[in-house]
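Have a look at the structure below before the remarks.
Yeah, one chain of the complex is gone here, protein chain that is, but the others are all in their spots.
Right, chain A next:
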Amino acid sequence: MKNLDYQQIDPQALATPTPTPPPRPLPEHKPRRARRKWEVFPGKNRFCCDGRVIVARQCGVLPLTLGLIVLTSGLFFIFDCPFLVEHLTGCIPVIGGVLFVFVIISLLQTSFTDPGILPRATPEEAADIEKQIDNPTGSSSSYRPPPRTKEVVINQQVVKLKYCFTCKIFRPPRTSHCSLCDNCVERFDHHCPWVGNCVGKRNYRFFYTFIVSLSFLTAFIFGCVTTHLALRSQGGNGLVFALQASPASALELVVCFFSVWSILGLSGFHTYLVATNLTTNEDIKGSWSGKSGNEDVGNPYSYNSIIKNCCSVLCGPMPPSLIDRRGFVPSDDSVQTSPVEIDLPAAKNDTNMCTQGTKGLLESASRSPLLTSSCPQAKPQAVLETLPEIVPSPAPEPHKTTEGRQSTSTPHKHHSHHRTKAKQSTHHTHIPTPKTSNSSPRPHHSHSSRRKDSKNRDPKFNSLR
C-alpha cells in the first residue's frame, strides 16, 4: 500500500532537520499587514471603526427606528415645548431631554454591542468533539448525520445541548444559533430587526433599558402633546383650531398613539421575562412550561425570587466579548495549527485509504503523504476508532457551502484556504522546529493584543464590545 511505502521512506528522509529555516509557508502573508480578527470573522456581521463597533449585516429597520425617535422628539421640542414651558413648567423639556438621551444611548448600545457571540470552534476542537460522538450508522453517509445532542442535568432538570453544525460546538445551555447573523449567541433572546442586532446575554440589559425608557418617552410625549392641544383648544377655539395652530402635534400624536401600546406591551412582556429569568426564545418554544407533558418541568435558571432574577439579569456582572474583534490574527496561526491538523488526517488516511479510498481522502492524502511517520504509534490506534466523516478543515469546503453560508463563507474559506496552502507547502518540511519557534510569541502575542485592547486604547468605544 502506498502509505506503507511512505512510512518506510519517511524516517530517513525526515530524520535530519533541514539546516535552513524553511520559508514562511504562506508567502502572500509576508507583504500583507497583520489583520485583525474582525476582518476574518465568519459570521454575518459588519464592523466599523476598525472592529470597535459591531452590527448585524442586515441592519433591519434600525434607521427607521432612529429616524422615528429623532423626528418625533425633535418635533416635540420644537413645537410643543415652548408652549408648555410658557403655560406649565420648565421641567418638561428637561425630563423629555433626559428620556431622549437615555433612549438614544441605549438603542445605540443595543445595536452596536456584541450580543454574546460564541466564537466558532478551532479545527482541533471540532475534531476532538467529533471523536467523542458515537455514530453507529457508519461511513457511507453523504448527507448530514442526525442532529447530535448531549444531555446535562441542571438543577434537577434535564437539559438537551444541541450540536451546532455551523459553529462545530455543542451549544451551551440557553445558547441559540441566529440564522440572520450566522452566529451562536449566548442566552439568545431574539433577533430584533428594530435595533438591527441580536439580543443576547451581553446586550439584553441595554435592550431592556431601551424599551422601558422608550415607553416612558412615548407616553410622556403623548401626554404632553395631548395637554398642549387641550390647552390650546381651551380658549373656546376648538380642537380643529388647535391642530391647525400646531400641525406637528398631530403627527406626534399619531406616531405616539400607535407606538405606545406596542412598546408598553413589549416592556411589560420583557419585565415578565426578567422577573422569571426567561428568554423570549424559551418562552416561545415553551421550554419550561411543561408543554411536553412533563409535570416536573420548571425553569432551572430561575432563582425563584423576582428580585434576585431581576438583579441577576439587569445588574449582574457584564461578561466580556468572546470574539476579540480587535485582536490580530496570528500570522503563523496556520503554521501553528498545521502540524496538529496534519497529524490527525494523516493517521486517518492510513486507515481510510485502506478501507475506502474516497476522492476527498485521496485529496488530503496527496496533500500530506509524508507525514505519517511523525505520528506516534499510539495516535493512529486512537484515531482508528474515529469516523471517516471527520474531515480536515480545508476539505469540508463543499460541505460548508451546502450549509447555506454563501457570501459570508468567503472570508472563512479564505482563511481555511490559507491552511490548505500551509499544508501543501509544509508537508515537505514537517519538522516543526523552526515553525514552532516562529510561533513562539503566539500565545502571548494574541493575549497581549487582548490586553492592549482592554487597556482602553480608545476609551470611547471600550464598552461597545
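Note that in this section a residue touches a chain if its C-beta (ideal position, glycine included) is under 8 Å from a C-beta of that chain, and two chains touch if they have at least 3 such contacts; residues count from 1.
Convention: contacts and distances are computed from a predicted model.
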item: Record-based protein name (UniProt) of the chain missing from this complex, from "Ubiquitin-related modifier 1", "Agamous-like MADS-box protein", "Golgin subfamily A member 7" or "histidine kinase"; value: "Golgin subfamily A member 7"
item: Hidden-chain contact residue, picked from the options A:242, A:278 or A:323; value: A:323
item: Absent-chain contact - pick from A:62, A:81, A:118 or A:229; value: A:118
item: Residue touching the undisplayed chain, where the options are A:172, A:223, A:238 or A:268; value: A:172
item: Interface residues of chain A (partner: the chain not displayed); value: 101-102, 105-106, 109, 118-119, 121-122, 124-125, 128-129, 152-155, 159, 161, 169, 172-174, 186-187, 205-206, 209, 300-301, 308, 311-312, 314-320, 322-324, 336, 339-340, 343, 374, 376-377, 379, 431-433, 436-437, 439-440, 443, 446-447, 450-451, 454, 456, 459-463
